[in-house]
Each structure stands twice: as structure tokens, then as C-alpha cells.
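Structure first, then comments.
Subset of chains shown; positions unchanged.
Order of writing sets the labels: A, B and C. Residues in every chain begin at 1.
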Amino acid sequence: MNPLTHLDDDGRARMVDVGAKPVTRRIAIAEGRLDTTAEVIGLVRSDGLKKADVLPTARIAGIQAAKRTSDLIPLAHIVPLDAVSIDFGFEERAITIRATVSTTARTGIEMEALTAVAVAGLTLHDMVKAIDPAAQTGGIRLIEKRGGKRGVWRADA
Amino acid sequence: MNPLTHLDDDGRARMVDVGAKPVTRRIAIAEGRLDTTAEVIGLVRSDGLKKADVLPTARIAGIQAAKRTSDLIPLAHIVPLDAVSIDFGFEERAITIRATVSTTARTGIEMEALTAVAVAGLTLHDMVKAIDPAAQTGGIRLIEKRGGKRGVWRADA
Amino acid sequence: MNPLTHLDDDGRARMVDVGAKPVTRRIAIAEGRLDTTAEVIGLVRSDGLKKADVLPTARIAGIQAAKRTSDLIPLAHIVPLDAVSIDFGFEERAITIRATVSTTARTGIEMEALTAVAVAGLTLHDMVKAIDPAAQTGGIRLIEKRGGKRGVWRADA
């Protein structure tokens, strides 16, 4: 069998059959970050911008992207999500992003969590690129997943 | 004026008016990477998989995502693209991704290039996550842009 | 707890977790109207236009919009619908719109019914705006819903 499960034995892409998998409650948490300058972080965090739309805009973009994952990632299944939330944090030169998604379905939702983080990050990137063209979106990785055959998985710290 | 140009003076999000900008030829190049294990790189590069659909699937996902950028990134403009291409390279434990997009339009297409890289990376991520749940998509940044008021910009090497 | 359930305790938007809610049959009915001139109503109702595509076009737009609700309304869940139907009626200076949607799911579909009415109304609006630029789409409200924890709810007449 091809160890890359999205390919058949001839190496051709397909959407893997999940019809025989049980419906279970599943949770996936992913994280990522936008690396930028201290100046940008200052602007985003400053008192004057407390009411600003920077983080809400990125949050909404991330939530909507989670729902569109199967439309963006060719071999991903349509999975109606039970919940999506996105949290941001600040470092001196970075905004950190964390997405938590859950479902009650036959297949995992790692890609939904990763896609939410990526699109939230790109939306922040869009808002800061005029003053920091060297900004970078990255570190997009799975932190934890629960549910399904393999139970709980957690990334190394 | 708000230095974050996507916000008005009250900090509210808006789509910036580009109506007064000239129509010019514009090019943007972005890069990123999927960090994974040497084992996965071996599988993707192995003779048996030369004909496999891994890279074409990610390439198509990236090209399509470039065209959907304005649908994913809330404050991005609809920009009909003249061309999109995506190239991959291999390192010992990474697949590198580069997207080149061009247009003849009133506004830049950095986000189109960045989005193409991110979605191509997430598509690779999707295909390797079963054997490498710790894979990471990142380093998504602009490398070069040409056209528009500011002329040529290149990232530091 | 925040009485606006789409916000967490810090006022941040999220998609509410519906994972613990039971799967039940749910129905929602919404209505709305396009207010225009007697002349337009005459054109739409006239014998010569009995075979015209005005109402079928608005009906199809409304049905398709119901299916895309989760893509339009940021915090709405993806809910596969069991059925959608849209009915129109005529008043002297208005076209009335009624959408009935049903599902077997964990969460309500009020937004699907309201979105179907709004987009059907906007589609009518589009077709009459050249002869009545002052047309108005409105009165979009829930009429009845059934299923879920709260049972039957009906709007005051």
C-alpha cells in the first residue's frame, strides 16, 4: 500500500474512502505565527487601536477558511464543523495564532485547524505588509488532536 | 492617517480605494516551505513516485488559491491575474515552494503569491500528515515585487 | 455568560459549539418583500410575462443562497439541508417572498431561511432597479421555527 494514503497504488490522487470509519467526536488544535517588527506589534497593541478591527478581521477570515477547507485542499473531505475558535497572542515581534476546531464525523479535521491558522495569518500579513513587506507567516503546525482511531496526539513542546 | 492602511482613522476595516492608482504590470514572487522528515522526502522523491500526483496536486491547489485570494482575505481586491506558476524544490527534510504571479491592474498581488504558497503548502501538509503529524508549513514571505508606485522590492537573502 | 452567544466572555466572535446538541428534524420559515411601484408589479404579473423568468430566477437564487449560508454568514454552521422551497405572492406594490427550509441536524436553520429570502429579494431588486431605482428589499424576518430545544416558535401576526 502506498504510505502516502492520498495516493492509490499507481500514485494517483484520490479522496480516501472514510465510509467505514465510525462517527466520533474529534478535536484539532493548530498554531502558527506572523513574524513582523516591534513597530507593527506596537501599532496593533497600542491603546488607540484597542478597538481596531485588526484581530477581529483575521479571526473572521480564519473561521470562514475553516469552513471552506474542503474547497481549498483538493483531497480534503467536506466536514460540517461543530465549533471553531481562534485566539491571538503577542510576542515582541510576532502575533501568535491558535485555532481550535471540533466535529462529530467520520474523519479528522487537522486540515481545518491548519487552514484556519494559515488564513488568519495571511489576513494579518495583508494588513501589515505595507509597513513591513518582510513579514512572514509560518510555524503552522498541529498541536493536538483527539478522537478517531489513534486517540490523542500531542506535538512535542 | 492610520499607518495600517486597511483601517480608517477610527480603526475600522475597509477595502482601501485603489481607483486613483494607475493600471500597471505587476509581478509578485513569494516562497515558503513544508518541513517534514527525511523519510517523507524520500517517499515523495523516490523513483516509484516520480509519476505520482503529490506535487501536481499541490501545484493545482496553489494556482486555484491564487485566483480565490479576494474570497479568502477579507480586505483584498479582486484582481484578474495574467499568470500564475508554482515551483517546488527539495531539501533533505523540506519541500520548498515558490509562487510567481503577475497582473496588469491597479493594485498589487503580494497576497495572491503568498496565498498560493500557503495553500500549496497546506495541500502537501495534508498528504504527509498521516505519516508525519508534526509536519510544519511556514516561512511564507514575499521575495520580490515589481510594478506600482514603489517599483522593485526584494527581500534580503 | 455573554447573552450574545456568538461571542465568548471577552467579546470575541466564535462559532458556537453545537456538538452536544441532539440531531433533530428542524424547520424554519422566513418572509420578506420587495417594495416597488404598481407599474413594475404590472409588468411582472402581465400576461405577456407569464412565461417570463423573473420569479424562477429569484427562486433559484434564493435556493442556492440557502445552501451557501455558512459561506456568507461568518458564524453560521455548515448544515446540509433536507429541503428548500420559495414562494412568491403579489400585492399592489410589492412582491412577497417566503422561504421554507428543513434539515435533520444539530443546529437551527433560521439563517438559511432568512438568507434565502434576502437573496431572492435582492435578485428581484436587481431585475427591477433599472425602472425603479427606489425599490426596497426588506421585512426579512423569521415566521416560524420547529425542532430543537425550544420547540415551536411563531412570530406575532
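Heads up, the rule we're going with is that a contact is a pair of C-beta atoms (placed from the backbone, for glycine too) under 8 Å apart; a residue touches a chain by one contact, two chains touch by 3 or more.
On a predicted model such as this, the values are computed, not experimentally measured, just so you know.
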item	value
Copy count of the single sequence across the entire complex, 3 present	6
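The rule we apply is simple: only the chains that are shown with their structure count from here on.
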item	value
Category of the chain touch graph - line, ring, star, complete, other	line
Inter-centroid spacing, chain C versus chain A (mean Cα positions, whole Å)	31
Chain centre separation in whole Å, for chain B relative to chain A (CA means)	16
Residues of chain B touching at least two other chains	none
List of chain B residues in touch with chain A within their complex	3-7, 10-13, 32, 43-44, 48-49, 51-54, 56-57, 60-61, 64-65, 68, 72-76, 110-111, 114-115, 118-119, 121-123, 125-131, 133-142, 145, 153, 155-156
Chain C residues within the chain A interface of the complex	8, 12-19, 70-71, 74-75, 77-80, 105-106
Sites on chain A touched by chain C in the complex	25, 56, 59-60, 63-64, 67-68, 78, 80-87, 102-104
